[in-house]
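The other protein chains are all here in position, but one chain of the complex has been omitted.
The block that comes next holds chain A.
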Amino acid sequence: MEQSTKKEKRGDRVVLDEAQRNRRSRKALDALEQDNYHEDPHANLIMNKKAPKFEDSLNTERKDRPGKRKSARDFKQVRFKKSLAALLEEDRALGTESPNYMTAAAPASKFPKRYFCAVCGMYGIYTCVSCGARYCAKNCLDVHQETRCLKWTA
């Protein structure tokens, strides 16, 4: 129900606003960075006593050589998983001067953007009124409206 209040109604058509469209395209781009789209096939095996436990096999053996000086720092403390977002945050806090990761990003092209049909991939000369997706012809618009148009939860 909340969904429908967010969408603006124009005539009898639901129309996504600019912010919703942007959020959708950002989500689509984020999806291109995903490692897997399915669940870990071994995920529910952890409960199975016969299968080796994930954690058991994950522990790496540290070669502690006799007489080797131990570092003052605690390895495990430092090496927990840190996301790129956290690294960037840390970098900003440290005040890492330019050039850095942020400044190295190439800017937008000076050439005009091209548009492609969201369904078949040919040139997309028309724009879907509801969501802003591009399409090439009536039959692709029909497919689009039946499949992705407003069915993606934004």
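Going forward, a contact is a pair of C-beta atoms (placed from the backbone, for glycine too) under 8 Å apart; a residue touches a chain by one contact, two chains touch by 3 or more; residues count from 1.
Note that contacts and distances are computed from a predicted model.
There's a gap in the complex where one chain should be. From "Cytoplasmic tRNA 2-thiolation protein 2", "Actin-related protein 6", "Vacuolar -targeting 12" or "AAA+ ATPase domain-containing protein", what does UniProt name that chain?
"Actin-related protein 6"
Touching residues of chain A against the unshown chain: what are they?
25, 28-29, 31-38, 40-42, 45, 51-52, 57-58, 60-63, 65, 68, 71, 73, 75, 78-84, 87, 90-91, 94, 96, 99-101, 104-111, 113-114, 116, 119-123, 147-148
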